[in-house]
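Below, a portion of the complex is reproduced, with chain positions unchanged.
By written order: A, B, C and D. Residues from 1 in each chain.
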Amino acid sequence: MFSVTVREHMMIAHSLRGEVFGPAQRLHGATYVVDATFRREALDADGIVLDIGRAGEQLSAVVAGLNYRNLDEDPAFAETNSTTEALARLIADRLAERIHAGDMGEGARELAGLAVTLHESHVAWASYERPL
Amino acid sequence: MFSVTVREHMMIAHSLRGEVFGPAQRLHGATYVVDATFRREALDADGIVLDIGRAGEQLSAVVAGLNYRNLDEDPAFAETNSTTEALARLIADRLAERIHAGDMGEGARELAGLAVTLHESHVAWASYERPL
Amino acid sequence: MFSVTVREHMMIAHSLRGEVFGPAQRLHGATYVVDATFRREALDADGIVLDIGRAGEQLSAVVAGLNYRNLDEDPAFAETNSTTEALARLIADRLAERIHAGDMGEGARELAGLAVTLHESHVAWASYERPL
Amino acid sequence: MFSVTVREHMMIAHSLRGEVFGPAQRLHGATYVVDATFRREALDADGIVLDIGRAGEQLSAVVAGLNYRNLDEDPAFAETNSTTEALARLIADRLAERIHAGDMGEGARELAGLAVTLHESHVAWASYERPL
């Protein structure tokens, strides 16, 4: 199995609902360093998993939709907390939509799966992985 | 699959028995940067894998039991070498006990698995992963 | 010249006033990984720059006063933007007050200077250094 | 499952054939930070996955065969592009040959698998994993 990973980041405000979050129930924020990993069984004719340039552009586009925002006002989080875990899933699912739509090239349709890791600090991070 | 990781560290002395260890047969030491990863199929009602605050506290408690010690005198390593691999397993197993005892909350009982990585330097690390 | 550095982090929300900030004029947030460096010409009788345990506790205490907050509501930033640069100065100045008050031990009064670096992402950081 | 990872690096020149590579079709170069991960179900009698010293030496030997070279002139890449993905596979396969030949000790024959990750920058990396 092969994989390729590209890194981006975003800077957001949010608050988390539920006693379990303690002081993070207050409005605060985070820099999320976002790693998107694309997996594929075999390389294509060019010797790659996917066009890393397009993968980076698509990741940047998905992240731009969240960056410099207060996620408490984002409809995507009207029903659920914008936890690191939930953000990893949201980004992975949006990348998957773009892959299925052909935005990362025809070859990207042969990807086996996708993982997104969000680093919220130097001592904590969360991941979500899913098939394609 | 989701995962959450928290990081701690410990500073220990030890020696390793067996020709394969070369100069590491002498009493020496290590800083181990310890990453504990908790895996779960679905998020709970709060949108999390587990209470990351409690996970961090439990990891700190487990690491505190080894920190600032000479592991050559620790009964846990009377029969086996305190290699990086064996230390990763010991920490993972102690975290698993705490999860089963409910120390990380009721939700943590639904965790699928656990991985512990010990970084012994910027150029070497070891991991152990197990189901729960 | 000797120095010792300890690392902490904080997660805050804020917005920045002024066209120069572009999208960062919106309410957003950041994880700041905070490095505090203490400089001293000569080591004390114990062979240290200062008690690193107390230095870490004092840095944690200073950071706790900002952590999990919306800095737009912090009186310290009523007149000035809470830029990374300004936050570095605020933390350095608060550490300096504690040093002068003796909170880091008598030996810390012999420190020559102090620097604080705030990493706002894996690709950007800011520092402030001052004498003591 | 246990794993042990060792890190090396190499500095190579190459060019990539195919429109998908854009400016990387020109002769350019890369530092690849190379992580080789060795996996095994159970530890051996010494409490290790394999002799990490020998693993490091073998990784260094494999990397030395590529280091400080123009890969456009390397017969291994006469037919295929020397992409990060393809280089990860080449290094993994050469390590596997050495494991099968006994170069990492008898115990290494019980390894379950192998993964090689090549970091081409602080924002992009690729991996290849295979069974043994």
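Throughout what follows, a contact is a pair of C-beta atoms (placed from the backbone, for glycine too) under 8 Å apart; a residue touches a chain by one contact, two chains touch by 3 or more.
No experiment lies behind these values; they were computed from the predicted model shown.
Copy number for the full complex in this structure file, with 4 chains shown: 6.
Here, only the chains that are shown with their structure count from here on.
Ranked by distance of CA centroids from chain D, the top chain is C.
Residue-number overlap of contact pairs with B-D passes half for only one option from A-C or A-B: A-B.
Residue numbering shows that chain A and chain D use the same positions for less than half of their mutual interface. For this pair, chain C with chain D, the centres built from the Cα atoms lie 41 Å apart.
Per-chain Cα centroids separate chain B from chain C by 31 Å. Chain A and chain D have centres, each the mean of its CA atoms, that are 27 Å apart. Touching of two or more other chains is recorded for residues 7, 122-123 of chain A. Touching chain D in their complex are the following residues of chain A: 1-8, 43, 46-49, 51-53, 56, 105.
Every residue of chain A that touches chain C in the complex is listed here, in rising order: 7, 9, 11-14, 23-24, 26-33, 67-70, 120-123. By the touch criterion given at the top, residues 16-18, 20-22, 80-86, 88-89, 122-130 of chain B touch chain D in their complex.
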